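Our next item is chain A:
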Amino acid sequence: MKMKVGTLVFGAAIGLTAAAANATTLEDVVARGELICGVSTGVAGFAAPDDQGNWSGVDIDVCRAVAAAVLGDASKVKYVPTTSKERFTALQSGEVDMLSRVTTWTFSRDVGLGFEFVGVNYYDGQGFMVPKALGVTSALQLDGATVCVQTGTTTELNLADYFRANNMEYSAVNVETADESRENYLSGACDVYTTDSSALAAARSTFDDPSAHQILPEIISKEPLGPLVRHGDAQWGDIVRWSFNAMVVAEEKGVTQGNVDDMKGSNDPEIQRLLGTDGDMGKQLGLSADWAYQVISQVGNYGESFERHIGVNTPIGLERGLNQLWTKGGILYSPPMR
Partner candidate 1 sequence: MSVSSTTGETSGGSWLYDPKVRSIFAQVVVVGSVVALFYFIIHNTAVNLEKRGIASGFDFLWEPARYDVTGGFLNVRSTQTHWDAFMAGLLNTFIVAVFGCLAATFLGVVMGVLRLSKNWLVSKLAAVYVETLRNVPVLLQILFWYGVFILMPKPKQSLALFDMFYFNNRQFLGPKVFFGDTPALSAAEQEAMIHRMGEVKYNKLVEASGGVENVPAALAESVKPVFGTGSWILPVSLIIAIVGVVLFRRWAKKRQENSGEQLPVFWISAGTIVLFPILCVLLSGTAVNVQYPELIGFNFVGGASIPVAFMALWFALSTYTATFVAEIVRAGILAVNYGQTEASFALGLRSGQAMRLNILPQALRVIVPPLTSQYLNLTKNSSLALVVGYPDVVGTIGGITLNQTGQAVECIVITMAVYLFFSLVISMFMNWYNKRIALVER
Partner candidate 2 sequence: MAKSTRKTTTSRSSATTRSQAAAKKAAPKAKASNGGSAATVPAAGMAVTDEVAIQVSSMNKWYGDFHVLRDINLTVNRGERIVVCGPSGSGKSTLIRCMNRLEEHQEGQIIVDGIELTNDLKKIDEVRREVGMVFQHFNLFPHLTILENCTLAPIWVRKMPKREAEEVAMEFLTKVKIPEQAGKFPGQLSGGQQQRVAIARSLCMNPRIMLFDEPTSALDPEMIKEVLDVMVDLAESGMTMICVTHEMGFARKVANRVIFMDEGQIIEQNEPGEFFDNPRSDRTKLFLSQILH
């Protein structure tokens, strides 16, 4: 910390700040009193500013959960919107403490780029949506079609691979944002709209006539979306991982934002460990004992977050599907808290 102070003597006037290389990320965040979270520039339901200018979405809730766990206040987050092009640089350079922006967990990103994915907050897969009028029932009938695809994502690589593997031709309409995809698709500039099926559903829900469009059964890729941190700071990785896992465990155990205070008196040992009434998990993470209590009381459990932002009662209207708890037929599964 001391080492770079001199540089800052001059730098502060021009906005140069130090993330203090010698300290751990946790110490930095605590010292700063604020978590810096890299998010997307706007994906409905996952991260988007509402009419009051507050960020909200399931990705945002992960940031909030970490802030609640570390600082005891879910609102102490600084959201840094990043484009898909610059998100990794932002994390690498220390501009953000963590990234929670619909980023697919892949081998090359985890290993090659030097990141650590700490969990999956949405299991997704790339699918296709077509107008029903087209009469297409399978993705294998899409030879020669024009496809709307967002650039700079794994989506376009999957698309290329899939069509190639099936000896089909396509031409792509490359767009930058989800909204542009939607415009292009609705106006018929492309026959097919491909992206993660969650986003497809989200987009379809906003159409004037959703029933005229269908999502094809083929899911051509695995898209586990999750938060990630820099390699090399194991403690920080653990904190982010377990802040998120706490939300999942809370749902498994039926702990909600509403009943979390009552649950403090629960006899279930896992709930006791979770809420810090038993054991020293918080201490091991370097946090206070009630870290998970703060997460649940301020952010809620995973199911609550899901229903609040992207569930069937929202304009996005997504089914839980794969993201249902393992106990209810999904694959959402948190390692045990012990």
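The rule is simple: a residue touches a chain if its C-beta (ideal position, glycine included) is under 8 Å from a C-beta of that chain, and two chains touch if they have at least 3 such contacts; residues count from 1.
How were these picked? Simply put, all candidates are chains of the complex that A comes from, given by their letters.
All of these numbers come straight from a predicted model, not from anything done at the bench.
In the assembled complex, chain A touches candidate 1, while the other choices in 1 or 2 stay out of touch. Those residues of chain A whose C-beta lies close enough to touch candidate 1 in the complex are 84-85, 88-89, 92-93, 112-114, 134, 142-146, 151-152, 156-157, 159-161, 163-164, 167, 169-176, 183-184, 187-191.
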